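Excluded from the complex is one protein chain; the other protein chains are retained at their positions.
Going by the order they are written in, the chains are A, B and C; count residues from 1 in each one.
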Amino acid sequence: MTEIAELTAAVREFSRERDWEQFQDPKSLVLALVGEVGELAELFQWVPADEAVDRFAVPDRRARAGEEMADVLVYLVRLADVLGVDLGAAARAKLADSHRRFPSADVRGVAPHKP
Amino acid sequence: MTEIAELTAAVREFSRERDWEQFQDPKSLVLALVGEVGELAELFQWVPADEAVDRFAVPDRRARAGEEMADVLVYLVRLADVLGVDLGAAARAKLADSHRRFPSADVRGVAPHKP
Amino acid sequence: MTEIAELTAAVREFSRERDWEQFQDPKSLVLALVGEVGELAELFQWVPADEAVDRFAVPDRRARAGEEMADVLVYLVRLADVLGVDLGAAARAKLADSHRRFPSADVRGVAPHKP
Partner (left out) sequence: MTEIAELTAAVREFSRERDWEQFQDPKSLVLALVGEVGELAELFQWVPADEAVDRFAVPDRRARAGEEMADVLVYLVRLADVLGVDLGAAARAKLADSHRRFPSADVRGVAPHKP
């Protein structure tokens, strides 16, 4: 089982054990994801853009950012599971598609739209 | 290499080949993540909550949702990479912490705050 | 002076008195807005969709929702001010445009895309 599938199974089991599946319809999960993205945004909002990497190199702050990103990922895999989406495969397909849409030679030096 | 580490490496290489790393400071990546979460939210906004799972069982809509979730994941792994965060490990640590904070017997039947 | 212009002036003065204008570049303000939208989303995430209005009719919860919406509005008017956008005029122009794009007779009974 791949890492994302394992995480998905673990989050599903965690939800099932607590009878939380009843609350986890897609709209609720998207709102929960938005809440976590909001907490992530708050960590960075007043940090000067060119100092952000250095400031978050401090172990406590890096760990804090990691926790918020983990929250985002947990809700994302839960949403994918509820919708029957294979998230890992979708990400690989998206990246393959980006390779087609943005051939590396053509876009060098051009501002990105999507990594 | 784990699945998330492989995806992280692939997104990093994709960014490097296009000289896009210069644009991918943490604040910019959080904004890009927000943009993708917004597109995900738009898919669900007017769908009745109790019909969302069924409506997204249609292959085209499921694929569309998968693409938006993939975009969120791609920016999330890129942000984690820029910050030196091990996202897979952070997610597992978070889930272990949730097990401690929400023992399954105590909370059964209680509305969830965090899965 | 209109209500939105008054609010804009009050927020600007508040920021100026605290020397906070230096932190309030557009990207930072959008991230701050995202943080507040996240807090608003958290209030609603696990509430059943068809019970949300009733549950938030309780004065304490309504007040709490009002505070989060106020935070969103405060950052929105601050962002508009920093960008030189007349937010009230923009909203009226948008609504006029929506009247043109969605004539009421044609769309009756059809799912909305944008109010």
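Methods note: a contact is a pair of C-beta atoms (placed from the backbone, for glycine too) under 8 Å apart; a residue touches a chain by one contact, two chains touch by 3 or more.
A quick note: this is a predicted structure, and the numbers were derived from the prediction, not measured.
Enquirer: Which one touches the absent chain: A:4, A:34 or A:95?
Expert: A:34
Enquirer: In the full complex, which residues of chain C touch the absent chain?
Expert: Here the touching residues of chain C are 2-4, 7, 10-11, 14-15, 17-20, 23-28, 30, 32-34, 37, 40-41, 44, 47, 49-50, 52-53, 56-57, 62, 65-67, 69-76, 78-80, 82-88, 90-95, 98-99, 102, 104, 107-109, 111-112, 114-115.
Enquirer: Extract the touching residues of chain B with respect to the undisplayed chain.
Expert: Where chain B meets the chain not shown: residues 23, 27-28, 31-32, 34-39, 41-42, 44-46, 49.
Enquirer: What residue numbers in chain A mark contact with the hidden partner chain?
Expert: 27-28, 30-31, 34, 46, 48-50, 111-113
The criterion applied here is as follows: only the chains that are shown with their structure count from here on.
Enquirer: Using C-alpha centroids, which chain lies at the maximum separation from chain B?
Expert: That would be chain C.
Enquirer: Quick one: report the Å distance separating chain A from chain B, using the average Cα coordinate of each chain.
Expert: Their C-alpha centroids are separated by 2 Å.
Enquirer: Provide the C-alpha centroid distance between chain B and chain C, rounded to the nearest whole angstrom.
Expert: Chain centres of chain B and chain C, defined by C-alpha means, are spaced 25 Å apart.
Enquirer: At which residue positions does chain B touch at least two other chains?
Expert: In chain B, 27-28, 30, 34, 49-50, 111-112 touch at least two other chains.
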